[in-house]
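After the structure tokens below, expect a handful of questions from me.
Below is a slice of the complex: some chains, not all, each in place.
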């Protein structure tokens, strides 16, 4: 049995309880999981990149098989550079599905050996999105209930 | 690393190229895959159960980690009886997604440790359904192009 290594890519602005739930569940499938924060230099983040990396590391401090890295460029290239043949994605609803379907085909085109594996988001967490959390946080309301760490 | 064992459940009436594609891809993820043919005694099959089991075995004869079994009752119970903590499902489109989402939650309720893992069907194969193949076969047209074996 070879090592099974997967990337969990996203912008994670911020990383939510929905995201951590997917990572914890994926540990039953994979030997190593790299949380890859896509860093698009032309897009301004709401939560600072290094702050978010530190927060995610805190969540998984007792899970050495989980690591966090920022990357620039295409997700498929990042996966290949990490020698990770799997992408993990959470599906919340049909809009997610259609978007992810397109992306998964493209990633396979960019690197033939790359397989995208989908887990369905826990229904309790499906309405938590990073966009929503930013909207609420902007108005100084507490969002810690949506996060696997304290801001 | 423990053995990762998965069930690929379905009625497989018949087992199609879409199905075999999902099984072959899932071998990168799992150490053992059991193709479980749900056998509902009140529903008449178009292709006989034992004939289909033999055809599927032929497809995977060089892959000892793949086996085929019929089962009665709930999929979650079958998975538990096989000590297989994963279900594999292929997603073709959003209608599939909504149906599978409901079933996956129910299966998790029936056995807490059961995780459903989704792969997206190869777009070339997404329009192949067992229903369609039966409809074509009924009119004596050749369906072997849709199957990973010859009828």
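Each chain carries a letter (A and B) given by its place in the written order, and its residues are counted from 1.
Keep this in mind: contacts are C-beta pairs under 8 Å (C-beta built on N, C-alpha and C of every residue); 3 or more make two chains touch, one makes a residue touch a chain.
All figures in this text were calculated on a predicted structure; none of them were measured in a lab.
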Start from the 2 shown copies and tell me what the total comes to for the whole assembly. 6
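Simple rule for what comes next: only the chains that are shown with their structure count from here on.
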How about subunit A: which of its residues touch subunit B in the complex? 1, 4, 25, 28-29, 31, 85-86, 91, 94, 97-98, 100-101, 104-105, 115-120, 123
